[in-house]
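See below for the structure under consideration.
Some chains omitted; the rest stay in position.
Chain lettering (A and B) follows the sequence in which the chains are written, and residue indices restart at 1 in each chain.
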Amino acid sequence: MSPIITLTTDFGLQDPYVGMMKGAILSVHPAAVIVDITHHIEPQAVVQAAHVIHSAYSFFPAGTIHVAVVDPGVGSGRALLALAADGHIFLAPDNGTLTAVMAAATITACVRIENRCYFRPVISRTFHGRDILAPVAGHLAGGLSLFELGPSVPLEKAVVLNLNKARIRNEQEIEGTIRDIDRFGNLLTNIDGETLSAFMNHRPKQDISVEIGRIVLTGLQGCYQDVPTGQAAALMGSNGCLEIALNQGNAARRFNAKIGDMVRVSFPP
Amino acid sequence: MSPIITLTTDFGLQDPYVGMMKGAILSVHPAAVIVDITHHIEPQAVVQAAHVIHSAYSFFPAGTIHVAVVDPGVGSGRALLALAADGHIFLAPDNGTLTAVMAAATITACVRIENRCYFRPVISRTFHGRDILAPVAGHLAGGLSLFELGPSVPLEKAVVLNLNKARIRNEQEIEGTIRDIDRFGNLLTNIDGETLSAFMNHRPKQDISVEIGRIVLTGLQGCYQDVPTGQAAALMGSNGCLEIALNQGNAARRFNAKIGDMVRVSFPP
């Protein structure tokens, strides 16, 4: 069975860049199965890419090769990394794109991609996704060992970003932020299920308060229709984090909320 | 030959949701061939999804599995359906998404999807497309019988929407509406070929009038270039319905037309 190669980039779909990358992969390994995760990462938004790749990879089978290209430093001295973690392989610039995966997964190898045998013959200085990572992914899909790509690097040498996790301030309060807003206008926070469970500590979920700006929601719901149409609900979203949504509406628009806005979760004293 | 699985959703392509669904399908059936129909259904627009899936399915080979996820009721009590019709399989929430297919196709089975053996082990209450429909599609692609998914349900129990068909008011007039506006600004009406033929009843097509707002077009054209550049034409569109277009221009913008606007087709008395 041919391995899957996923793509996560900030290329958009207007330009032929994604198509070129796929051509470069298929030129090496014509049987590769290529799946787009998203190409709409904001230009140069490495932090956003870090979260997206982390949220998505585990829905793919072990053996999948994930290529993430958000690469403002392309052509400069920055390294390219290949990481084996949780049975998946990740290819990305060494700019922090893999921070969240590294924090969450069991890492079995990390190498610097240097072996030009597996690159395209001509390498543009502004498109390593196409000229290096794509053919390397093709070779890995064909069975190449990660260790053929270059030397192992100690994990502590890899660039790591501050991903701004939510923190439990005290027994009464978590302080988080809106990390992302999806197409539906749902507000995806950085308060993950583990943090929330530890905080709740068996207290009743109907007593909890979720505040964003001047809005206070009481209680955690299970799904959008647990509140009437047009009403707001706080619930655990499908990516495992606390989410604020409007049943059949757009919470971001209604509450004029933006990425980075503070979210406060509390229990009455 | 591995079956094709098509996807029609309101997820957009910004977020990783579509990628996650594909990962969930491929985790079950790695050889599945997945094709996007569109992910740009307006959020929660079940009626639009009903028309899109109906207009597109017959261009795929028999045996194709069509997954449609526009699902404002996710996580509540609404059922999920699997429908066998015209040699294709359709998976969707029981919210009317399959109304147009049910009206047009020969249905051979309809079951409620309940058998958790074919779901992902952990099921989010806000993303059944990924956690239920995707793996179920993967299992069906692998040869699973529809009847393994759950009990048959009588068709008259399925939720059905009012799809607002055009009506022949009298021998002189059809009253329809603009159902959709495509990327080219072409106005796609709800007046289908069958209705129009019955109405014309062998009267000459150059005598027909098509009115939208204050615009009156005389005669039916065969293709866009049958009128000069920048001129409007009424013609039978590629989806089998009456369409109003501007040769090399954007009819919606020129005529300031919107979905739902009335379209009147008439013969001079």
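Keep in mind that, in the parts below, contacts are C-beta pairs under 8 Å (C-beta built on N, C-alpha and C of every residue); 3 or more make two chains touch, one makes a residue touch a chain.
The structure displayed is predicted, hence computed values, not measured ones.
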Problem set entry | Full complex, copies of the single sequence (shown: 2) | 3
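Here is the rule we use: only the chains that are shown with their structure count from here on.
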Seminar exercise, completed: Rounded to the nearest Å, the gap between Cα centres of chain A and chain B is 32
Exercise. So in the complex, which bits of chain A are touching chain B?
Worked result: 1-2, 4, 6, 8, 13, 33, 35-40, 52, 55-56, 59-61, 64, 180, 182-185, 222-226, 235-238, 243, 245, 247-248, 250
Exercise. Taking the complex as given, what residues does chain B use to touch chain A?
Worked result: 10-20, 22-24, 26-27, 30-31, 34, 43-44, 72-76, 124-127, 130-131
